[in-house]
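Every protein chain of the complex appears in place save one, which is left out.
Chain lettering (A, B and C) follows the sequence in which the chains are written, and residue indices restart at 1 in each chain.
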Amino acid sequence: MTVLLLAVLAFALAAVALTRRRLLWGVAVLGVHSLVLAALYFALSAPDVALAEAAIGFGLVTFVYLLAIRRTGRIAVAAVECRPLLYPEGEEVVGLVWELLELLAARTHRELELRWVERGEVEGLLSSREADLAAGDLVPSARETAFPRVPLLPTRIVRVRRGNGPWGAISGSREAERLPRGGRLFPRRGELLEALERGELGGAVVNLLELRSFYLRGTFRDAEIEPLEDADFVVLFAPDEGELAEALREIMTELREKGEWEELLRRYL
Amino acid sequence: MTAALLGVLGYFGFGIICFLIPRARFLSALALVCGTISFAIWAPGFPRGHLGLGDWAIPWEGDALAAAFWGLSLFLHAVLLLEEVGKPRHFYALLTLLFGTVLSLVLSRDLFNLYISLELTSLIAFLLVGLEGRAAQVWASLKYLILTSCGMILYLLGVGFIYARAGSLSLPALSAMPPDTAIRLGVGLLLAGAAAKGGVFLYAQWLPTAHGYAPSSVSAVLSGLVVKMGIVAMARIAGAYGAGDVLVALGLITGFLGIYHAFWEKRIKVFLAYSTMSQLGYMLLGFGWGAWEGALAYAVAHGLFKPLLFLAAGRAEDEAGTHLIQRLAGKLMLSTRLGLGLGTVAIAGLPPLAGYAAKGLLFLNLPPWGKWALFALSVGTAASFSKLLPTIVRGRKGWKPTWGQFTLGLVVVGGGVALCIGKASLLAPSSLISGLGAIAAGYVVFHLLRKLPLRPPHWRLDESLLALFLAGCALLFWVLLH
Amino acid sequence: MAAQIGTVLGIGLVFLGFGALLLRRSLIWKLLGLNVASSGAIVFLVALSHRPGAVPPLSGYPEGTPSADPLPQALVLTAIVIHFATLALSLAYAISLTERFHTQETERIEAASEEEMER
Partner (left out) sequence: MKRALTIALLATLLGILLFGLTDLFPPAEVRPWAEMARAYGAGNGVASIVLGSRLYDTLLEVLVFALAMVGVRYTLKPLGKWREPVVPERGVVREMADVLLPVIIVFAVYLAASGHLGPGGGFPAGAIAGSGLLLLAMAKGIERLSRELHEGTLEPLEYGTITVLLVLGCLSILLNHRGSGLLVAFNLLIGIEVTIGAWVVLHYFASHRGEI
């Protein structure tokens, strides 16, 4: 009776494990399956085998698999924080781009590993392969156009002027390249914003989403706006990650065809 | 027995120590000396015995098959030591361990011991194939690993079926069992599993890439010796149970399909790998029809000229900078062309070389229609090798022979001549005519067929797996219904 | 009865594992399937060692109690280790391949490695 129960359980667990989508779940369930098998061996009066299965089949195999997934199954994302696109909310990460990345991870059978970075770090991380892709507040600078990229949203780079004083922009970004001489660079958007509010800056070179966040904070009610150039928010990929870029492009096409893209835009913007 | 075990132990021990000590080639040579002495002591008596105590011990027995393979592997070991100088020490270590395992495997008469020995040979083979770390090699090795693991799972199930009925794992005990369903099924599973290791067509589609992409000295050992271990296991199992007709069927399949693929293959080493698959057909036919002497002679002969071909092909790729047969012509040195040429005429069966002599021995002991099948296979082999002719005939003058190739070539010629002199019927006009006739017919067939727009399928992992299971099921049905 | 159930489970697991091996497209999933299939073969052998009412093959049980067959259990101990060894090696290969080709789809890996060989 015990044997029958354990056998059914073992079979069901194996079937569940092998039909998972996420590798991590598959491995975890298979670990439990191994433990059940060990119990089954014990019930079949084979304690030696039960011990070996528990130590090797459960212990070592699961361990090796988990370590291997840690190696192969990750997409290292360099994330530049940007509200509606990619931003942390409590313990979670949310945003339009995050949804896309999750689709990408599911399609390539890999897990996402996110690391919040400053805008200026992106280029270095991608070229040293420490990140597989970068996303978020990302309009590629002239040097970054060398990386494979997938455009997501059209935007515009604008100059906003509120008073007298130097211009400001976020360092390493496309906007910084359009900065007039004598402008000041800031590593993070928050610092740029604070400088503006303190009145140290007379204006800033920003993209439309940043402009929007300025408006939401009420800093820029009465500013004059001068458009500079049209650009795109993109996801950038490390040089040899053409495959990943291709996969994301496919996802985008499918989303557009099914009309889900508009739905996503409406939800986040 | 004691001598044989000590020889194997010497190989294993020196092999392991090779990992640690810089002068690995020298240690490997010591292992060779050890093995040779042990061979000289045990071979005359054909000892039998058990490793261990009681009913569960592992039966070991020397016989002609074991002796033939000991001789072949000791010789190939010597050749590779001559050929490969200055490789990293783990190369010599793995090579030594591989030869040691082969020596142990051919003596074993126990199903499970065969299983572990097969696993060990193929494990070392995986490592050797992926040793240089090029992606294609690693993938070939992984494909090899996945397919043979499937085969070994089938084999393990077979062991279970046999053991449950017979209560013993030794092959002699198997031969005493009445052929009921469980035993038949068990034998079928064992044969399918061993076939996946042994390079039989449909069961082992890993072979073309694994042997074609490996470094050429590794391909030489794999083709010359390692795949035959699967065939040895099949011969032992089928011999104990009396399933010769299965081997004949498998031999015909692998013989003709291998030739079909080899005929249209463009890359030289992959071409040689497909040819290995077809050559295994000769041995299976021989073992299946009980012509052990001929099958063994052919296994040894193939173990001589195929390594020669692989070593020469490796040199050829280096010299010409390409692996396409078409582009090799005109670029090879005389010494390389001589090696390739000697291998080609030997495999095609030109008298009085080793290939001809072994084929002749095989020919003598076959039933009439088997002779026709063998003749057709010979024609096919000659036809597929005809495409190497331009490469061999045209080329540069340079002369840089390697010791390994030289020794192999010498033995291919010398062994063949010795066999022909020893067995007078091989020099009878009718044999000579049929041998030369097959080559001539092959050359004609080559020119007739080469323009045909036939292209054999490309075997990727999924197709190979499907082929393995399909052929495995067919084999099980055959064994159950017979 | 327990032995019969065990053998059926073993064959079922082999079936499941081979199914995953053939139908899944990702390399790591294929290897996971292979792992399940090999554990199926092990269950099969262990079940064959069992006898009705048998005790484990250890001394210390009263004379005359039927004991399970120690030989298949010994074989299985060996087979478990071998399967682990091949699994570890294949995972290392898989890592090395994904490192190079940045994909786990076997078809793409195969195509990419063929391409590499042509170069």
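The rule is short, and it goes like this: contacts are C-beta pairs under 8 Å (C-beta built on N, C-alpha and C of every residue); 3 or more make two chains touch, one makes a residue touch a chain.
Keep in mind the model is a prediction, meaning the values are calculated, not measured.
The chain we do not see here touches A, B, C in the full complex. Only one residue from A:8, A:67 or A:265 touches the chain missing from this view: A:67.
Set against the missing chain, the residues B:53, B:176 or B:424 yield one that touches it, B:53.
Looking at B:90, B:327 or B:371, the residue that reaches the missing chain in the full complex is B:90. Contact between subunit B and the unshown chain involves residues 2, 5-6, 9, 12-13, 16-17, 19-20, 51-58, 90, 94, 97, 101, 104, 112-113, 116-117, 119-120, 123-124, 126-127, 130-131, 133, 138, 157, 161, 163-167, 180-182, 185-186, 462, 466, 469-470, 472-473, 476-477, 480. Within the entire complex, the positions of subunit A that touch the omitted partner chain are 46-52, 54-56, 59-60, 63-64, 67-68, 70-76, 113, 129-130, 132.
Residue-level contact of subunit C with the missing chain is found at 3-4, 7-8, 11-12, 14-15, 18-19, 22-23, 48, 51, 54, 56-60, 66-71, 73-74, 77-78, 80-82, 84-86, 88-89, 91-93, 95-96, 98-99, 102.
Please note the rule applied: only the chains that are shown with their structure count from here on.
Averaging the CA coordinates per chain and comparing them to the mean over all protein CA atoms picks out C as nearest. Our note on geometry: subunit A versus subunit B, Cα centroid distance of 52 Å, whole angstroms.
Rounded to a whole number, the gap between the C-alpha centres of subunit B and subunit C is 27 angstrom. Touching of two or more other chains is recorded for no residue of subunit A.
Annotation for subunit C: residues touching 2 or more other chains are 42, 94, 101. On subunit B, the positions that touch subunit C within their shared complex are 56, 112, 116, 119, 123, 126-127, 130, 133-136, 138-142, 145-146, 149-150, 153, 156-157, 159-160, 163-164, 169, 213, 460-462, 465-466, 469. On subunit C, the positions that touch subunit B within their shared complex are 10-11, 14, 18, 21-22, 27, 30-31, 34, 37-38, 40-42, 44-45, 48, 71-72, 74-75, 78-79, 82, 85-86, 89-90, 93-94, 96-97, 100-101, 106-107, 109-110, 112-114, 116-117. Note for the complex: subunit C touches subunit A at residues 1-3, 5-6, 8-9, 12-13, 16-17, 19-20, 24, 26, 28-29, 32-33, 35-36, 39, 42-43, 46-47, 49-50, 54-58, 67-68, 73, 76-77, 80-81, 84, 87-88, 91, 94-95, 98-99, 101-104, 108.
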